[in-house]
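What follows is one structure encoded as structure tokens, with my remarks underneath.
Complex shown without one protein chain; remaining protein chains in place.
For chain A:
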Amino acid sequence: MRALLRVKRPGRLAAEAAALLIAVAVAFPLYWMVLSAFKPAGEIQSTDARPWTLAPSLDSFRRVFEQQDFGRYFLNSLLVAGTVVILSALVAFLAATAVTRFRFKFRTTLLIMFLVAQMVPVEALTIPLFFLMRDFGQLNTLGSLILPHLAFSLPFAIWMLRGFVKAVPEALEEAAYIDGASRTRFLWQILFPLVFPGLVATSVFSFITTWNDFLFAKSFIISDTSQSTLPMALLVFFKPDENDWGGIMAGSTVMTIPVLVFFVLVQRRLVSGLGGAVKD
């Protein structure tokens, strides 16, 4: 890396200028979203789209939270994503331990199945899942969102955690057993804390797919809006005659911020975790 930094000076300056310019361009949609959320109604519906505002207002946010029961949707989304993240991490940790620390029949077959399972277009399964949820009386409940997302997050999480579990030296396991630790004790008190960074990186993915889910929320929560999640609440502001852009942008901002915070908190682990999962 240092070698590459030693390239000719004008070249590097041009590269840095390009990088900064691209960073601005990539960040611009997010800036515009937050800006529009704070713009007063008159400015947002004005034809000269100014990239700043001199009179920031909270009107759009107020409208979002008052009119649409947004707080409730927010909590629902948080509840669904949080449950999926925790359960998925535990279940995937156990499964990843099984496929990396043991040699048993069908192990390789299972691994291939986990890989293939990642490729299944879950959107195509909306139809059978809809009937499954109906038959179990789960339509219009948060459970109808938690269960499928939990299941669909597993193959990738197991695949990704494998690298982290593998990285824990086997000598450590032997030492623990020699010292008289039981298998359960080794699993939860030694292996689990060591693999935890990997669990965090993995949980980013399950959190995001669950938090972002639009299709299942739209298909399974059909009549009881008290069980709706954020994406559905956002669509309310799209009206056939005129979209309420202020409301849409304020709602989008509220929906994006938790994910952004989550991402920034774990970004370092994410990058190294991805490297680990990919290179393995």
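To be clear about the criterion, a contact is a pair of C-beta atoms (placed from the backbone, for glycine too) under 8 Å apart; a residue touches a chain by one contact, two chains touch by 3 or more; residues count from 1.
What we mean here is this: contacts and distances are computed from a predicted model.
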{"item": "Options \"Iminophenyl-pyruvate dimer synthase domain-containing protein\", \"Sugar ABC transporter permease\", \"(2Fe-2S)-binding protein\" or \"Circularly permuted type 2 ATP-grasp protein\": UniProt name of the undisplayed chain", "value": "\"Sugar ABC transporter permease\""}
{"item": "Among A:Q67, A:T108 or A:Q189, the residue in touch with the chain that has been omitted", "value": "A:T108"}
{"item": "Contact residue for the chain not shown (choose from A:V64, A:V99 or A:L142)", "value": "A:V99"}
{"item": "Touching residues (missing chain, whole complex) on chain A", "value": "1-7, 11-12, 15-16, 18-20, 22-24, 26-27, 29-30, 32-33, 36, 44-49, 51, 91-92, 94-95, 97-99, 102-112, 115-121, 123-129, 131-132, 147-148, 150-152, 154-155, 158, 170, 173-174, 177-178, 181-183, 208, 211-212, 214-215, 219, 231, 234-235, 245, 248-249, 251-253, 255-256, 259-260, 262-264, 267, 270-272, 274-275, 278-280"}
